[in-house]
Each structure stands twice: as C-alpha cells, then as structure tokens.
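Have a look at the structure below, then the notes.
One chain of protein is taken out of this complex; the other chains stay put.
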C-alpha cells in the first residue's frame, strides 16, 4: 500500500513521482532521484524552470492537436505545420500520438497535414470518445470540407500502429468517417500492409503474406 | 586446425559432422552425439535407414525444382503440386528455398505453381548462375509461354526475403525476366511492402513507411 | 551539434535535459516531455516542488556518505543506519553506490555499517581520488580504529560489482587498506565468489568454476 504522500521523505516522494513516468520502474525512479542529488544547482534549477515553462509556452494546436511551442507570431494557436504555405492541405493523416508526427516529419515522406488522436481505442471500450479526440476530429474534417474546391479535402489517411488496439481504433474510425467520405467525396485510406524490412517469407505470418500478395506490384 | 578425420574417435568425428548442420555449433553437435548414445538401437537404426532412404526416394521436381517423395504413380518426376489439376497454372511464384514453399502452402493463400531457386545471389557475386537455378528458371518460363492461350503464363511473382541478399536477388531476376515478360506479355510482380503485424509507426524505418504510404488502400 | 540552449523551444529544451538522466535516450526523453504536458497542474507542481525540496532536505551522512532525509532529531548529519544502537559497529561494508545500500538493506542480510564510495575506479584512471571518496574512507576507518576495544573495527568487507571496473576498484582499495588492516589488526575481506543462482556447470566460465572449487564447503 502506497504510504501517505506527506509522510514520505523527499527521496522516496520524488521516486514515487518518477515512477509515474512512462516506462520507469521503482529502481530507475530512485536512480533518477539520486542522479538529481549528484548534479549541481545549475542543472536542477534549469530542470524545474524548464518544466514550469513547458506548460506556459507549449500549447495545443487547434487544428492538428499536437503540442507546439508558442512563438512571437503564433496566430490562433496554430502550429508551424498547420500554417505553412508549403503543405498540401488536401491531405490529412490521422495518427495516435505526437511522437508519430515527429517521426513521420523526420522521414520527410509526407507533405500533408496531421491530426493527433491523443491515444487509441481499447478493444472493449464503451466510451471511445474518452480515449481519442473524436469530436475534434469530425469537426476538423467538416471544416476542411466546407472550403472552396481548390483546397477541398481530397484524402484522409489512417496511419495507426498495426497492433490489436491500433487495428481496433482503425475499424472504429472507418465507421465514423466513411459516411463523411461519401458525403464530401474524399478518399479514406489506410497505410499499406506487406513485407517490412528484414522480413523473411518463411517467418511471415499469414496476415502479412495475405496483404503482401494482395498488394503486389 | 581440424584433426584428420580418420584419426578422430567416433564421438568427436560424429560431432564434427553434426557441426555442418545449419545452425549447429560445437556444443550442440556434441550433445547430438551423446543423445544418439542414450537412445536405443531401434531409434538409431530408424535414423540411419531413414537418411539412406532419403536420397533414394526423394527426387527433385523437374518443373518447380523442389524436393518431393517419389510415389507409385509419379510421372516424369513431377511433384504433387505441379501435377495437380486444381492449381492455377497461369501463376508462377519464385521463392528461394523449399521451406518457403512449405510455409506458403501452409497458409493456403496461393493456388498457383512455384519455382525454387535453391538459394539467393550475394551482393558481389560474379557468377550468379552458380547460386541459383537461373538456367532452369528461364527454361521453365519459356515452356510455360509456349502453351496455348488458355494455359499461357499470366504472372510471375517474385517472393524473396526482404533482406539485402534477397533484394539483390530480386533486382538480378527482374533484369533477367523483364525482357521475357515483355516478349510473352506476362506480368512480373513482387510482393507488396508495408506495415507488417506488430509494426508501430514510431518505430518503422523510412523504407517501410515509404512503401506503406505508396501502397495505401 | 547541440543547438544553443536559449534558442531551443521549451519542448526540445526539456527533452535535452531529460536526455542527461541515466539510461534515457532521445525518444524516451521526448516522451517524458509529452507526458508532463498531459498531466494536470497538480502533478507538475508536486514534481517541481519535490525536486527543489530534495536538495534542501536530503543531506549526505558524514559517516557513511549515503544520501538521507534530514529529520527533526538528526544529529551531526548522521543517517538512521549510522546512529542506530542496533547495528554492529565493528563491521564496515564498502559499496559503490547508494542503490547498493538500499538493496543490501532490503535483503536484511547485513547488520553492520556502510561506506558509499560514490563510484568506482576505471582501469587506466590516473586520479582515483577523483572517482571515489578515498580520503573520507581512510578517515572513517581511522576513526573507527581509535575507539575502545569493545567498539573497535573488526572487519572491513569490500562489496563491489564483479565487473572489470569493480574488480579494479577492489584491487586499488586492497592496496590502500591493507596497511591499515595490519596496523590496526582488523580483517579485510571481499564477498565470496562461486556459482550464483541459475548457473549451469556446463556454461560457467573458468574463473567462476575456479572460485567455486576453491570455496567449496
């Protein structure tokens, strides 16, 4: 049973907080606390200041819902990708997390706009709207469909992880978005499946081979 | 330096032979030898008999070049897949090894015929014909193209491992087969690439994502 | 090249600071920053407050040099282990890090006192005194040897990791402490070596087996 917070010594208390960080267990949490004790005051001040600044200076983009730094010229809380004149506004890629946007941007493969769901929908989830930004997504899609023909949404790409929860989220979103795709005549697509780097035929599962055959070129 | 074979004791000699088996190192080789000593005469006789029978009763199919058991009714050294009236003779899938055919057959995804290259072409290989059955492959393709329209070869699918040597083999075979594909008007295709089971967007390499985007559906 | 700190956006800047944490790479550092953005103000305030409190309320024990929380009754900056009347003051165990003390205390196997070196001595290190608290260690040992016979130091146990740097540190400390051991007649010992849980004879290295044979019982 977790001891009452105010009665813990500062070392244990800080370890308990670090334990909440993604992927961090008790040993590493304690190691973080010891680590901070060995660093000089300069580093520690920078860290706490940086954490406080984070919330003041990082906002959520009102179009793609990813976190971005407020700049001098930020208008209407839109991030640099969403305001860029060089992006293809007719393409929208839906991803689960900010990290996916970061990664995709690093590859330089996609020049459209994004939407960050903020999570995925677990398999027996009764309230999907609590897990992903469904309302905001439908709203953004509708907005992009009420513009002039030149800028009209042409394609929405579902780019989710290919694991059970990601596939479930994909099925859920297809149901939600297909009606809109019909009404507003845009394409709803998913990332292609098949052999990935390093795959050997002999060790590929049936699902992967089925898609690889289906998607042959 | 490996000791002269005839001077080794039987335990060491058998271990040396087992060391040549794929994936077997010195410790496991020796463990195999000890294992045979603990089994009764029945098992050991069955094993040696079975090994001798192998070469007498397993032949290479003259059409797809995979190993298959000679049966009572075997004609012209053709395997059960190649003589089956239920296979689609207009499709030909090229693979590296017999194990790939076994695996593909287990998935039940492919109903055409096969060709087993018997290996792959290493990257700086000067004599590719020594590594794969190139001559036999071209001969088989030509035969399948000189039949009547009904049975004429429609598509050749390259189904090789997606590793450096497999990709190099694919490039090599494309150069060899493309001219024939043009002349005899059949399609030359490769298995589709993209996200495979378990892939997460954030951890996919650029090549995989590029293909996943290209092959979206 | 690392961008100048003041020109980085807060998200990147915080990620750079998290990258300095032990065992944390760029992806996980960024994930930590996103994580803090998703938590509410309460958690984040608790975290920064806890980090600031750490340095004010955690001190280094002047006897064993481990970090401990200042309490109401703390005298002379001595930790709870060092002031406890239930500990065997004639035994001193030397370890590398606070985490080793935490772990040893959890096992309940040792009832003596500790000394935390704060590190280990790398193999070609020219200034070992910069890596471990050598001066303080010798001073503590001398103090423990100038008490009455009843409390006089009886044994110093070197409990370092059994990897190359740990073994090098052990050799170094033996040279430093042996003269004192002779003069003040206390035993200098190291943790016994041999088979550890899960070890199989066939897979044990020569050094382990040598010690296991030597230390048989």
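Order as written gives the chain letters A, B and C; numbering starts at 1 within each chain.
Note that in this section a contact is a pair of C-beta atoms (placed from the backbone, for glycine too) under 8 Å apart; a residue touches a chain by one contact, two chains touch by 3 or more.
Source: prediction; values computed, not measured.
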As a test of the contact rule: which chains in view would the missing one touch?
B, C
Going by the contact rule already stated, which one of C:70, C:157 or C:180 would touch the omitted chain in the full complex?
C:157
So one chain is hidden, and I want to know which residue out of C:36, C:82 or C:95 touches that hidden chain in the complete assembly.
C:95
Subunit C residues touching the omitted chain (full complex)
95-97, 99-100, 103-104, 107, 109-110, 157, 159-163, 166, 189-202, 204-217
Which subunit B residues touch the hidden chain?
9-11, 13-14, 17, 20-23, 27-28, 30-37, 39, 41, 43-44, 46-48, 50-55, 57-58, 67-69, 97-99, 102
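By definition in this document, only the chains that are shown with their structure count from here on.
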With centres defined from CA atoms, tell me which chain sits nearest the overall protein centre.
A
Round to the nearest whole Å and give the separation of the Cα centres of subunit A and subunit C.
39
Chain centre separation in whole Å, for subunit C relative to subunit B (CA means)
56
Return the residues of subunit B touching two or more other chains; collapse runs of consecutive numbers into ranges.
202
